[in-house]
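I have placed the structure first, in the form of structure tokens, so that the comments after it can refer back to it.
Missing here: one protein chain of the complex. Every other protein chain is in place.
Showing chain A:
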């Protein structure tokens, strides 16, 4: 792990500047932030259309199944799919890096108090 032990600051400050941690943070935020914006917009679109586009929502697709029901069911589908995508992303891209960093930090930090809560 490429952490400069002579650098000033706490173990956490040193690791915060570490390139591997920066990469972990980037991977997490690049997935979580745009995805949150996307599913919130998708949900709000659904709510807004339920209020203002009732003619369209009432259009029948198959038998008594209309656009409103399909749109609602798609909210379920998108929720399940996003949850699955995130789990896969976290498994593959986040967990291995996080585990490696955690081991390094705990080795580095062995002299320091175990948790901030106790230190306070």
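In this text, contacts are C-beta pairs under 8 Å (C-beta built on N, C-alpha and C of every residue); 3 or more make two chains touch, one makes a residue touch a chain; residues count from 1.
Just so it is clear, contacts and distances are computed from a predicted model.
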Per UniProt, the name of the complex member that is left out, chosen from "Cation acetate symporter", "Putative phospholipid ABC transporter permease protein MlaE", "Protein translocase subunit SecD" or "Ferrous iron transport protein B": "Cation acetate symporter"
Touching residues (missing chain, whole complex) on chain A: 9-10, 12-13, 15-16, 21, 24-25, 28, 31-32, 35-36, 39-40, 43-44, 46-48, 50-52, 54, 57-58, 62-66, 68-69, 72, 75-76, 79-80, 82-84, 86-87, 90, 94-95, 98-99, 101-102, 105-106, 109, 114-117, 120
